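Can you keep this structure in mind? I'll have questions shortly.
Omission of a single protein chain aside, the complex is shown with its protein chains in their original locations.
Chain IDs A, B and C follow the sequence of writing; residue 1 opens each chain.
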Amino acid sequence: MQKAMQTGLIVAIILAILTIVEYVFAVNFDHDTIRFIGLSFAAFGKAALIVYYFMHVYRLWRVEEAH
Amino acid sequence: MHALKSVAGAAGLGMIGFYLGLGFVAVLRAMLGYPDAWGGEINIVGGYVLGVIGWLMGIGMWGTWSREWFGLKTYQRQAPGWQRYFTFNTDHKVIGIQYLVTFVVVFLLAGTIALGMRLELASSGMQFISHSQYNGAMGLHGILMIAVAVASVIGGTGNYAVPLMIGADDMAFPRLNALTFWLIPPVAVALLATPFLGGIETGWTAYPPLSTTTNSSQILFDLAIITFGLTSILGGLNFLITIIFMRAPGMTWGRLPIFVWSMFVTSWLALLYTQGFAVALLMIMLDRVAGMAFFNAEAGGDPLLYQHVFWFYSHPAVYIMVIPGFGIALEVISHFSRKPLFAYRYAVGAFLGILGLSGVVWAHHMFTSGMPNYLHGPFLVATELISIPTGLVFLSALGTIWMGKLWLQTPMLFAMAVIFNFACGGVTGIFLADVPTDIHLHDTYFVVAHFHYTIVGGEIFALFAGIYYWFPKMTGRMYNETLAKLHFWWMFIGFNLTFFTMHLPGVKGMNRRVADFPESLDNLNMLVSISGWLLGLSFLVFIYNMINAWIRGPVAESNPWRARTLEWQVSSPPPHENFPEQPVIKGHPYDYGVPGSVHGVFPNAIASAPAAGTAGGGQ
Amino acid sequence: MRTAAAAEWGATARSFSLAGQGAQVLHVRHLITAGLLWVVLTAVGELLVIADLYPTVGSHEAQDFDDIFRFLLLLGVPVMTFVFAVLIYAGLQFRIRTAVPAEDGPAMRGHGWFPRAWLAVTGCLAIFVMIYPGLTGLAELQQGDRGASGWGDQDAEVIIKASAFKWQWLFEYPDGTQVSVAAGKELVLPNETSIKFEINAIDVVHSLWIPAFRMKIDAIPGRTTYVTVKPNKLGDYASDQAYRVQCAELCGLDHAAMMFPIRVVEPGEFQSWLASLNQGGN
Partner (left out) sequence: MAVVAPTETYHAVHDHLKLNRAGLWLFFFSECVLFGLLLSARFFLEGIERGELDQLLGLGITIILLLSSVTAFTAETAIEHDNRKLANWGLIATIALGVLFTGGVAYEWSIAHFHRNEAFGTLFFTMTGIHASHVVSGIGILVLVWVQFLRGRYSSKDHWPLAGAVMYWHFVDVVWVFFYPALYLVK
């Protein structure tokens, strides 16, 4: 329980930091293409974190006991 | 009368829901201070949504499923005999037959509309109907036939045969399966109501800005097709999970019957691309009811946005229609040639190749749309490439019949006709994929002939192959072979006369979707009309044969075609749970002529019977 | 097997082997006969190539279209007749005459060289058609492309502005003369002159199509598309209905009637016609 919660919270903190970085970067940076690419990378990174750690995509191919 | 109670109750609840929704939106609009509280299209939207919910609850979804969401105990009403076809039944065999019968009826209806159109088109000038009526008839014919093409084979034969062929007792989500069927009647009602609101003026493609400014029938069209898309997506999802997870032990991907493979690929297409049609029509709806500006060029919108989103679905849609057709054709051809399916792996690869390429070819419908010039080249290349996997389907079919022991029963005739017709449809496709020829041919009767060759010739013929092939399994009775062969030859000749001739006015300069045309095309059109009527009348034989056989046909054996796949190893019709016990798969389904080969066995079958426990032994 | 009928079938089925010398000979004979059928069907089918299926050739672009169409027919017919020949031959020659099949066919699985060769041949054919006439024709249609949407050279000798609206056409010549149903009643074009139509739509999507010229491009609200044609033959709508501007994109009620007659005249006559129209007070 504690370990699972810990992982989740660490991921959440990374997501929060990424969101803030995204925001600060976008508001203060003035090159359209680079900003677009940077934001896309951040978005895909965040999505991957959520899909893996929050949505547990690996459970699709991992055999486990029913719950 | 359980059936009457079920349907009438559902219709009543649906009506109540419809008026509640209508009124609810009206009250909301009155409160927000809109001048005309009752007259908006948004009222229709509200009424439709609540109407559909009421209909579903009434037909039995409440008891079978929804109660569970609120923590109540679910129950299922079991109606006896034929009456179960009118209830929220979760048996995939019942749902398959529900789909088939519904869409055969819709097919005949839309075909009748086409006959009316051909009557008007028999000669130039306006004879029987007005331009407005013609456009409405054409739109209705188009969208109803699209619905038939998308749902009849997948929902009908797919639902019936796939769980049986992979050795499963039902689909993965039986209640979802029932839901996908019972969403169809509201779709049909909404589409058939369009003439009362002025008729679909835009054809089934509904290009804006025409569709954002036309009469209110457009809103019914949008709602109906979004619902229909939902059934398509949920059906595809259900098939995918069923095929991935519920195959019998030993049914490896390499032993999957080719029809199941085709359904697998089709389900991916339906799952992924159908959202495109929904989004496109949603945008039209928002433009209409919410005053948005997706397609309003003056406000920064772009009509081409619709065409991109729409064709992003609607090109893959033709593969949604045709791949199951190929699946049935190859399946039937192998069993009736008494030979293994030739180049099985290549045929599967062909389906997967089409799946991969289908998402990157859509703009070949837009070569004359005025899209930016640099887009033409890539889409031309991708479109031509897709003919390579299609060619492999021909390899498989022709290789299988070559040197076979061809048993030319009706299903086989229809399956061979699929290959015959699609050869023509495929070759004419090259003319439309190459930009230099497409510029002239686009939006002419050449295109109409081409897609009728692919969809009717490729899929509807396969649908009939499937109906005749599985009819004894579904009903437990045998149809009249002579009448069936008469139907085949009548339909085959009528079809080829109609649609081969139809290429000519197209090249000569007759554009599609017109109620009138230059007099110089009179002779060709008269020929097409006469052939079209010939084709149309052939279905009378079919109807008579089917009804007659279902009611008093001779009792069918469990395996009249001597086929090896699992569905033929159980009684006709199969028991409720499909198989008395779990079948185990030992070999390839098409190993005809291979001594000692078996497809599946029932491990606990009574040992005293000859060839004990083998399912589909080929010896 | 679970049923009596199926069990009976299992007992009567016999396997068939290709190993025998006789079967091999038989196979070759089948191949030759079916091949002959293919040749005959192709010979008949290729009559389509020389048949006159087309409307009047009214422009250089139309000539190109007809040539490419014929070329594709030339290639496409044998592909089609190959399928027809195999189907017809197999249907006649390999069918069983008993009530139910008594034996299985040979277990040809299609491994080995044949599917690969098929893949190679069909692949080459597809790529060939893709390059010629597809990409080469496209390059020709888009020469002088400067990022706009349309067909043909953008530097034409006469530029006509075309407006499409429900359910009429309005054309404007370079000197400002307009023709429509109300004025002029026909679109007169000079022969052997490159003419560029700059097209836009007022209300909904339309499409400008001239069958005699084999050219078509949509008219879209908010964009200007263009198409350039060079007529090569005198003609007019009254004597040849291919000489018409036809709306080819469904645009509502009177879509079918949305057409406009064309007359192609010698350049000198074109100038005097334009002058006479201007004097007429338009």
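By our rule, a residue touches a chain if its C-beta (ideal position, glycine included) is under 8 Å from a C-beta of that chain, and two chains touch if they have at least 3 such contacts.
Since the structure is predicted, the reported quantities are computational estimates derived from the model, not experimental observations.
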Neighbouring shown chains of the undisplayed chain, as defined at the top: A, B
Selected from B:133, B:215 or B:275 as touching the chain missing from the view: B:275
Touch criterion as defined above, residue of B:293, B:352, B:375 or B:594 at the omitted chain: B:293
Given B:189, B:283, B:448 or B:541, the one touching the chain that is not displayed: B:283
Touching residues on subunit B - with respect to the absent chain: 2, 69-71, 75-79, 90, 168-170, 172-173, 233, 237-238, 240-241, 244-246, 271-276, 278-279, 283, 286, 290-294, 296, 299-302, 305, 308-309, 312, 576-577, 581-582
Interface with the undisplayed chain - residues on subunit A: 1, 4-5, 8-9, 12, 15-16, 19, 22-23, 26-27, 32, 35-36, 39-40, 42-43, 46-47, 50-51, 54-57, 59-60, 66-67
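We adopt the following convention: only the chains that are shown with their structure count from here on.
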Gap in Å, rounded to a whole number, between the CA centres of subunit C and subunit A: 51
Centroid spacing, where centroids are CA-atom means, of subunit B and subunit C in whole angstrom: 27
Subunit B-facing residues of subunit C, complex: 1-3, 5-7, 9-11, 13-16, 18, 27, 30, 53-55, 64-65, 68-69, 72, 76-77, 79-80, 83-84, 86-87, 90-91, 94-96, 100-101, 103-111, 114-115, 118-119, 122-123, 126-127, 129-130, 133-135, 137-138, 140-142, 145, 147-151, 203-205, 207, 209, 211-212, 214-223, 225, 241-242, 244, 246-257
Interfacial residue positions of subunit B with respect to subunit C in the complex: 131-132, 134-135, 201-203, 205, 207-210, 213-214, 297-298, 301-304, 337-340, 342-344, 346, 368-373, 376-377, 380-381, 384-385, 387-388, 391-392, 394-396, 398-399, 401-408, 416, 419-420, 423-424, 427-428, 430-431, 433-437, 439-440, 442-444, 504, 507-509, 511, 513-520, 557-559, 562, 568-571, 591-595, 602, 605, 609-615, 617-619
